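The block underneath contains the structure these notes are about, expressed in structure tokens.
Every protein chain of the complex appears in place save one, which is left out.
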Amino acid sequence: MIKQWFVWYSKKQQDKDTLKSPNMNFQFTEEQLMIQQAARDYAQRELIKDVIERDEKAIYPTEHIRNLSELGFLGMLVAPEYDGSGMDTISYVLAMEELSKVDSSIGVIISVNNSLVCYGIEKYGSEEQKQKFLKPLARGEVTGAFLLSEPGAGSDATSQQTTAIDMGDHYLVNGVKNWITNGNSASTYIVIAQTDREKGHRGINAIIVDRHSEGISLGPHENKMGMRSSDTHSVQFTDVKVPKENRIGEDGFGFKFAMKTLEGGRIGIASQALGIASGAYELAVKYAKERKTFGTEIINHQAIAFKLSDMATQIEAARFLCLKAAWLKDQGQAYGIASAMAKQYTADMAMQVTTEAVQIHGGYGYVKEYHVERLMRDAKLTQIYEGTSEIQKIVISRAIANGDI
Amino acid sequence: MAILVYIRNVAGTIKKQSLELSSYAHAMAEATNQEVIGIVIGEIDDSALSELGNYGMSQILKADNPNFNMRVNRVYTRIIEQAVLKTNAQYILFPDNNQGKAIAPRLSVRLQAGFVPQVLGLPSSYEPFHIEKRAFTGKALANIEVNTERIILSPILNSYGLNENKTELKIENFEPEIDEPESRLTILDKKVNTERINLLDADIVVSGGRGLKSAENFKLLEELATTLDGALACSRPVADDGWRPADEHVGQTGKIISPNIYFAVGISGAIQHVAGVSGSKCLVAINADPEAPIFDVADYGIVGDALKIVPELNEAFKQHLSDNQ
Partner (left out) sequence: MRLLVCISSVPDTTSKIKFTDDSSRFDDSGIQWVINPWDELALTRAIELKEDNTNPVTEVVVITIGTFQTEPTLRKCLAIGADKAVRIDIEPLDAYQTASQLAAYIKNEEFGFIICGIESGDYNEASVGGMLAELLDFVSVSSVSSVRFNKDQPIFQRDVANGKEELSVNGTAVLIVQKGFASVPKIPNMRGIMTARSKPLELIKASSSKSLIKFVNYHSPKEKEAVQMLESSDELVEKLSKEAKLI
């Protein structure tokens, strides 16, 4: 049931001429570089301090999220008229990479907020929804969560068991959502639920739900392998009443909404994976230049040097996939396949690169103090959520079969 | 013609840096056939100055009007300017520290004299005048040419060393005329901290990093510093976390120092840290990690737990000092 959707839209600030004369431009703008630097400074100066402790004890980074929202990262893609920072997707890739180099839990919190929740409301929500829900999200005063997966509906997102029954003036929501990032910390939920089972996926709706509504209860914080400082919960809905005006788009638009929104989400997760990989790579290079065995720095052993060479090249390739997808999105062109390619390649690459980074560190790599083992655990998740690597390949291969690419 | 040396007066005493500067001036004087003259400002006893005669200085101008005790850059500049004119000094030397940095540039403007700070070594030639200075935070040396009539230099502390040269020393009172006696600067309050040795003046600096693990453990470094009559310093994260006061932080964004011995204890040796201490004559690193980059820039290294080594070292120094008294 997975199908590609072409999203055509254009963003306000864009220079329309670039569409007419597309050209290769590897030059970042000054603003993009400043955002990259700001993210790097915050990550290297602040996130690094307590990242190991937060991972170990699975502590949600409340303070950092507040600081990052003051800097504008939580709503960086939202237009200024809705209190966002109005940044382009290229900047988003650069920022996500820098933050995730140090702390990819921060990366996913920001990614879900920006590319799923804020983007979803900004692109498809009503004006009232934007005023009411998007503005505080964009200002970073509250965060959001995106509730699609269920115990029995992960890759197969069409088999939604959660229901949102039309009760005339409101929906009545029942069911369980699983694996919800920001499940506890978020105030604004976007919930995907089945209204009309007869209509299959065309009977699915996306509705905005206040996390503090009566009838919502959370499962425990999942005890995860990686990205332990992001809060992941299952969320149970028991007769939760949601106003009808909280539905995003027309009746039955929910599944299409989820798929379209996830296309952009993939750019966020791909960039997160990119950061995890380049963070591990940088640590590995540093270590390889310091560590001596058999009388020389290990970077002088070809087996290690070639690993670093492969890592550098793969990271560079992944970075271009991420930037290409971001660029297409900024240009208002279809980016669904590009973002699927970016996510699949980058996530798989991150897993490989982080594993090699641990290898280069030897025994030291296996202990927490050296950071690479955490990055390796974190990398694994990027191959799973927002569409597993297998699912991305389905998306890409269908496009090939259809002659779309 | 003469070489004029600015002698820093620290509450009626002089520092070793003035002896070093005099030694340096003496070497220049030998090459150019000139005399080394000192200028000292503020109240100070002749006896406190006599040591300079052992390092090649033959005359001192003493501007000891008590009005000059207060440090005002503008006034000091004018006093020194008059001393330059009186002695017809061709070269004027300042210590490369805060006071030198405050006065020398002003004097450079007044005399239209080229000023070269952070000098390393003696001039390589006098006609034309060529000398080397530190550049790019120690990552390079620049060869400087100066063609002005008078030239101002400030050599990096401890880079030249002491050189004894017994000379007959005359001390002479000097009464400059200052155009603006009442200062535009008002001192409102002064907090004196006499216990600690000023980091910038210290010959020996004991410095700790995150490897010390806690603020309490800095006691061990304090004890070592006391034994060696040295000052305490720290890396930036230590100051940021409030383990030590901010003014003890050395490095790219902290103080730049060049003591005779710098002990880097539990400091990894990040490039930004090393930028502040690379001028040290001898760098001793104590670190648990044999691969720590600090060992790449150190002269002597010991691998091990600082908490164990520092007390041992303190005892060893105590023993050495008492054996050699």
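A few points about this structure:
For clarity, chains are labelled A and B in written order, and residue numbers in each chain start from 1.
Heads up, the rule we're going with is that a contact is a pair of C-beta atoms (placed from the backbone, for glycine too) under 8 Å apart; a residue touches a chain by one contact, two chains touch by 3 or more.
What you see is a predicted model; the values in this text were computed from it and never measured.
When the missing chain is restored to the complex, the residue among B:88, B:173 or B:253 that touches it is B:253.
Checked against the full complex, the one of A:51, A:76 or A:322 touching the unshown chain is A:76. By the touch rule set out above, subunit B reaches the unshown chain at residues 10-11, 71-74, 77, 98-99, 101-110, 112-118, 130, 133-148, 184-194, 196, 198, 201, 228, 240, 246-247, 249, 252-256, 260-261, 271-272, 275, 281-282, 284-285, 295-303, 309, 312-313, 315-317, 319-321, 324.
Against the chain not displayed here, subunit A makes contact via residues 30-31, 33-35, 37-38, 41-42, 45, 70-73, 76, 80, 85-87.
In this text, only the chains that are shown with their structure count from here on.
Chain centres here are Cα averages; for subunit A and subunit B they lie 54 Å apart. Interface of subunit B with subunit A (complex): residues 291-293.
Remark: subunit A residues 290-292 touch subunit B in the complex.
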